[in-house]
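For this view, one protein chain was removed and the others were kept in their places.
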């Protein structure tokens, strides 16, 4: 399984903080985005936002990053702390 | 009269913190330096130091600055505060 | 998973993510304690302002990504130490709901010579702004109407961080 988490405005837009997927059908972060976009029009629109960031196991990655079972994949908007 | 003050290492080298001169014979800061240099070999050597700074009435000036009765003229080494 | 456990067990003394307020004086005292080689101490404190983009702000809520936050800050501090000759570093970031005037973030850096502490402190803040997973939601009042908004990231922050690379 791969754990997927969402933060801030993205979490609120999706109405979802966390979900799990099986690792069978996805190889990369882009694959996960595609899988999630297929859930509904809301998810499709939300993941169409080019500024969304992704971290795997707490490190920022880009779409080509390979994922494996046990990974924690996070999606979130650009950060605004400080 | 013109009041002349010395600070820090310069004051210690000269063994003098303050003196007064009449304004009759001096027009500029350079004139004052020359007058003081003529006092003795010690004063001559001390005022030969090119790094000495001068302030008139609390503002930094260069040698060509004109002086007048009532002015306070200060000589001191480069500053080292902070 | 084992990664996270390690992070919690060996809690990084240079980083604190906390809901509670902090004391600037206490933090600086710790940076200076038994530290007689560093002549320079530079601190940055960020506070909640009463206005933002022309709106009257009433409260600010800080969300973060536990685990990644600490990891990203540790990486930023490491980069600062590689670039400048600095002594001690402390980064505190508050989370949860904050009021106007409240302290949000603290960065403290010591060094032998002042330019290192100044540069490293500003670098840490600039990178924190664009790399550490915190998000601000502000409650604002406009013409008697209250609303909540997630703050948008600023390109000026991204541009400023890019100047260091």
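Letters A, B and C name the chains as they come in the text, with residue numbers starting at 1 for each one.
The rule we apply is simple: a contact is a pair of C-beta atoms (placed from the backbone, for glycine too) under 8 Å apart; a residue touches a chain by one contact, two chains touch by 3 or more.
Nothing here was measured: the structure is a model prediction, and the numbers come from that model.
**Q** Let's see if you follow the contact definition: name the visible chains touching the chain that is missing.
**A** Over the full assembly, the chain not pictured touches B, C.
**Q** List the residues of subunit C that touch the chain left out of this view.
**A** Spelled out for subunit C, the touching residues are 23-25, 28, 32, 36-51, 100-101, 112, 114-115, 117-118, 121-122, 125, 160.
**Q** For subunit B, which positions touch the chain that isn't shown here?
**A** Against the left-out chain, subunit B lists 5, 7-9, 12, 51, 55, 57-60, 70, 74, 76-82.
Assume only the chains that are shown with their structure count from here on.
**Q** State, to the nearest whole Å, the distance from the C-alpha centre of subunit B to the C-alpha centre of subunit C.
**A** 50
**Q** Give, as an integer number of Å, the spacing between the C-alpha centres of subunit C and subunit A.
**A** Distance between chain centres: 25 Å.
**Q** Quick check on subunit A: which residues sit in contact with 2+ other chains?
**A** none
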